[in-house]
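A single protein chain has been removed from this complex, and every other one stays in its place.
On to chain A.
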Amino acid sequence: MTDLTASSALAGAQGRSLFERGERTRRRHAAEKRFRMIGLAAVVFGILALFGLLGSILTNGVSSFRQTYVALDIHLDPAKLDKAGTRDPEALRKLTTFTYQPLIKAAVDRLISEKGISIEGLGGKDAEGIISKEAPAELRRFVLADPSKIGETVRFELLADGRIDGYYKGRVTMETAKLDRNVTPEQLMLADALKAEGALTTRFNWSFFTAPDASDTRPEAAGLGVAILGSAYMMLIVLCLSLPIGVAASIYLEEFAPRNRLTDIIEVNIANLAAVPSIVFGILGLAVFINYAGLPQSAPIVGGLVLTLMTLPTIIIATRAALKAVPPSIREAALGVGASKMQSIFHHVLPLAAPGILTGTIIGLAQALGETAPLLLIGMVAFVREFPAAPPGGFFDPASALPVQVYNWTQRGDPAFIERASGAIIVLLVFLIIMNLGAIFLRRRFERRW
């Protein structure tokens, strides 16, 4: 079917050898080449888009795995912390973080004078300002955990302020510091001097994985601990609910269901659920689980239930494909030696289909792990600093989730949170890669071709 009709082909070819390329042939070949180049360009664009996407996240986020700390010898002054000298934990608990701030100020001032650093124009509050606002709370936790340390001088590795940290990551410069209300160029010079003395170091940031979220003004203390735990709880719920229900439903539909109206309705339903936008599941969760059933907001149990409903179609489709792939001869052989249909399925077909089912389940879980929109609606965006308790009670405690934490951080003012958000995405992607590699491994290792 070319646009070469017989007459024009003859006219074009008249008096010319077949080996000679006519004008029309050249045009057609040029069109062919163009088409091919467009195709190649599309492929290249697709691959570049992938690398651009990952590259942008990586370059923005890798720095969140390193954090700037200041080593300080802090004298836990009994005159300030425990005037009565009783070391009574109840009395200590009454002290707020404001009591600890002067200790830090004293320690910083002493460090500066010991090292002989003098910076012109360094304001009264500037020196202690290079330490994170989270530091007093850290001291307070330390003292409450072990009141006997009061009176000693203890070496602390305290977080540096987010702007100081940003200075070593290229986010803050001397020029921007001049315009910034939260940091002065003198503070940056002080930080440089401390770094030269070895008191200020930038090193691997473990607390990014373990610490809970922190408030708007202290991005340096924000971590993913609660989010990772919340996501893990939800995945546990999704796994425990969607795998048995999904496998049971697939066995029925694939092996037992008669061809009738009801079966048709179920199948159409499953196909449609797979295509329903995820946010609609969020509305369902809000209306049914929270509003109607009265389950708590931001709780992993609600998130887990919503994600279960979303994951079910994926698992059902994968399981049915795996069951279908087991040849009928297996079933017939089992039936032939006297097994019932149920026995043939549970003893023979299901174990043979297990790798396929597990692969589908892992892929479904990976999807659920990255899902954000429905979790926003059921209140997982709330600011949660407390770790949820151990399961099962912890399923009802407020928690966050990895992708929601990312969204949460992008909504904050401080640019340091953008770095954190990209770092959190990297963590999320690492989890997804591990899960998908697991699925690929299972498929390669155990899947049988009949």
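General observations
Everything that follows uses one rule, which is that a contact is a pair of C-beta atoms (placed from the backbone, for glycine too) under 8 Å apart; a residue touches a chain by one contact, two chains touch by 3 or more; residues count from 1.
The definition used in the following text is that contacts and distances are computed from a predicted model.
Selecting from "Phosphate transport system permease protein", "Protein lplB", "ABC transporter ATP-binding protein" or "PepSY domain-containing protein", the unshown chain of this assembly corresponds to "Phosphate transport system permease protein" (UniProt protein name). Taking the complete complex into account, A:A287 is the one of A:A287, A:A333 or A:V430 that touches the chain left out. By the touch criterion stated above, the residues of chain A touching the omitted chain are 1-4, 28-29, 31-32, 35-36, 38-43, 45-47, 49-50, 52-53, 56-57, 60, 244-246, 248-249, 251-253, 256-257, 265-266, 269-273, 275-284, 286-288, 291-294, 309, 312-313, 316, 340-342, 366, 369-373, 376-377, 379, 381, 392, 403, 406-407, 410, 418, 421-422, 425, 428-429, 432, 436.
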